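Data block below; observations after.
Here the complex is missing a single protein chain, while all its other protein chains stay put.
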Amino acid sequence: MADYNPMELMICVAARNLEDGATVVVGTGAPCAAAMLSQKTHSPNLCIMFEAGGVAPILPAMPISVGDSRTFHKALMASSMPEIMETCQRGMVDYTFLGGAQIDMYGNINSTMIGSDHAKPKVRFPGSGGANDLASLCWRTMMMTVQDAKRFTDKINFITSPGYLQGGNTRYEAGLPKGTGPYRIITNMAIMGFDEETKWMKVLSINPGYSRKDVQDNCGFELKWADSIADTDPPTADELRILREEVDPHRYIIGR
Amino acid sequence: MADYNPMELMICVAARNLEDGATVVVGTGAPCAAAMLSQKTHSPNLCIMFEAGGVAPILPAMPISVGDSRTFHKALMASSMPEIMETCQRGMVDYTFLGGAQIDMYGNINSTMIGSDHAKPKVRFPGSGGANDLASLCWRTMMMTVQDAKRFTDKINFITSPGYLQGGNTRYEAGLPKGTGPYRIITNMAIMGFDEETKWMKVLSINPGYSRKDVQDNCGFELKWADSIADTDPPTADELRILREEVDPHRYIIGR
Amino acid sequence: MSAEVMEKNIELKSGVNKVFTDPDADAARAYFRGKSRALRPKLTTVEEVVRTMISDGDYIAIGGFGANRIPTAICHEIVRQGKKGLGFAGHTSTHDFQILSAGEAFNRCDIAYIIGLEARGLSPNARRYIESGKVKLTEWTNATMSWRLKAAAMGLSFIPARNILGTDTFKYSAAKEILCPFTGQKYAAYPALYPDFAAIHVHECDVYGNCHVYGASVSDFDLAKAARRVVITTERLVSTEKIRQQPEATVIPFWCVDAVIESPYGSYPGNMPYEYFSDEEHLREWLAAEKEPESLKKFMDKYIYGTKNFDEYLALCGGTEKMNKLRRIELLIDKK
Partner (left out) sequence: MSAEVMEKNIELKSGVNKVFTDPDADAARAYFRGKSRALRPKLTTVEEVVRTMISDGDYIAIGGFGANRIPTAICHEIVRQGKKGLGFAGHTSTHDFQILSAGEAFNRCDIAYIIGLEARGLSPNARRYIESGKVKLTEWTNATMSWRLKAAAMGLSFIPARNILGTDTFKYSAAKEILCPFTGQKYAAYPALYPDFAAIHVHECDVYGNCHVYGASVSDFDLAKAARRVVITTERLVSTEKIRQQPEATVIPFWCVDAVIESPYGSYPGNMPYEYFSDEEHLREWLAAEKEPESLKKFMDKYIYGTKNFDEYLALCGGTEKMNKLRRIELLIDKK
């Protein structure tokens, strides 16, 4: 078995979830790496989009900003933020990736603040940026994150970006587009999906080297479990080689 | 005094109403000729716009269509219909010209149909096109038309484009932008404005060779009269020369 | 929402006519979810597109403005294949409307501008067709149709605007009055327009459908997004390398496009900016032929039903020599 770090594992798992011919809006960092790896393995025609307007670039290097020159280098289109967001709203974007300081059992994500007074936050983060938009409007939202009991919490301080809100049908009752929502939460320990009815986070497979107990102990709420829990396939030698040599040769992301 | 025909008179009068530095959306024909004449006499920086997207072209010839190549020949911008219409809606367009089969005392215009059954019109016309939009959204609407008692009617069959609707404040109560409305009706016989309070059509000046009686007899409703009725200044020799030699040398419009 | 606004809500007016298409954004999303966004070559033929991408009863829209930059070959083929019962977006339509009316291809129509050919006059046959009462009509305006397409392009079911209020155009539309929740101002609300099918003619595109358009764009960039199925006819194919050299010039992206057809002189007898001017002589021939149903039938037999495809039509109309002449007019080398 190849040796790899948790970031490499998460990127490889994420890449496998992006099928050929799909559209994905990514940010900088790990999501962009996952999309690039996917293109270089099984999805040559995965269409990568950036919220500032870049569409299907030939990425010469990792972008530093989702609006920098690299995001539309030899692109098929350099458009605008409304163009990308409206393409999402129209239902033409399949996937996106989000990050955040907290996530709850329904996949709601906080990237705004810690504390209880919005006017004077204890800790302030950047806010939604495009995260709420992409979580609201793309068909399937994924997250890559290191798992711990503080981050995976049932006491989320602020719902910046919608998961399944209060579970069940509450997401659609709130007015968000039908059929959208969190799809996969990819952590260093496991891969989670969501129960079809309750929309509660549900473990689908456990990563090599971790146990059920590890996964539950590092989560601040009770996890549901799929009927049969698979072992996550570790990164293949090919995936690792391409990721290390072609996608992120300077280890900007996988070296973190 | 120079010899001229009614179309030439109307175009010259219309041109005088377009001041330098203003914006005007025009169609083909007489309005376009008026705007061009205005540029070549006193308003070199009159900005001419066409609803299909052309902005400030250097017109090499009379356009046949408001979307043909001439409307954006060496233009400052070749944009889109929403761009032009939204510029109007934002309050950046000063003038427009409309035509129609009927006009009433409040400046409402019919270019849709004659008859009473919308589903099976007695006579069908093209409909609004951009006319309703421009009448709704530009600051000041003007009309050039030959005057007769059938066309100037208090029994308009269909209000395609809004004038002052039922007079008074009804235009603004209906939700149309404040301060907009019909400004001048330029006919072969007279120039009309609208009463500030009642918004009823009001004669401002009478064209050479016509009497008050002519003007009223060729109007299907009772006209109001300004306190002092001026004589319309006839086209000057300069205006006529430029109109005939530079604006419409082939007499496409002034030869009608 | 204040009691005052709620009370006002009760008095809000609606147009009396029909919305011919479903404005529901989730229904559109459900369709778009299944639409291919794969970067695959899409070259095909006019015959194939009209046969497989348009069914009787579909609601269609045609790009361009008037006779300028229109996909004439598609309009001909719709008539040639005898499509019937279509819905039609009569938005800045002139020669396209004239062709489809000659084939009596549609039975319901959203009207912004119909039956006219601008300064050229009115189409006698299109006028007869509309006055016959055979076509269900809903009134709108050019801006309104643009905004209905924009609402769809944005993935909405409605959009507010400030025109048409208080007029019969509103009364015979399917618009509804609404109030701004922030200012209380009255607005017209328009239902999003998601056509089943759209055909757009462009200057250049690659085999995937990434398009360049020069000159005024009218509403075509929104139309390409709003329509469920889109065919691009293009003056010429260009390489994808050329597209990638200037990504800001891509105005319609490949994922909107289902089919691509190379169609030189494709806007004939209309004007194609920077390429060729309209053939005013031939357009006059159309109008003259339309005066009587008999002469129109003869004309249509000769030019549409009697030709196999658009190339034959071009040849009948004067071929390369005529096209060169129209190019010289467009480029201001010759006067028309």
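Note that the chains are named A, B and C in the order they appear, and that numbering of residues resets to 1 at the start of each chain.
Please note the rule applied: a contact is a pair of C-beta atoms (placed from the backbone, for glycine too) under 8 Å apart; a residue touches a chain by one contact, two chains touch by 3 or more.
Computed from a prediction, not measured in an experiment: that's the story for all the values here.
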| item | value |
| --- | --- |
| Chains in view touching the one left out | A, B, C |
| Which residue of C:43, C:180 or C:315 touches the chain not shown here | C:180 |
| Per the touch definition above, residue among A:100, A:130, A:182 or A:234 touching the missing chain | A:130 |
| Full-complex contact with the absent chain, from C:12, C:43, C:315 or C:331 | C:12 |
| Where the missing chain touches chain A, by residue | 28-29, 50-54, 60-61, 64-69, 71-72, 78-82, 85, 88-89, 108, 112, 118-133, 136-137, 158-162, 165, 170-171, 174-177 |
| Touch list for chain B against the chain that is not drawn | 20-23, 45, 47, 54-58, 72, 74-79, 82, 86-92, 94, 137, 139, 177-179 |
| Contact set of chain C toward the excluded chain (per top definition) | 1, 6, 9-10, 12, 19, 23-26, 154-162, 176, 178, 180-183, 185, 187, 189, 191, 213-215, 217, 247-248 |
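Simple rule for what comes next: only the chains that are shown with their structure count from here on.
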| item | value |
| --- | --- |
| Whole-Å gap separating chain B and chain C, where each centre is the average of the chain's CA atoms | 28 |
| Multi-partner residues of chain B (at least 2 other chains) | none |
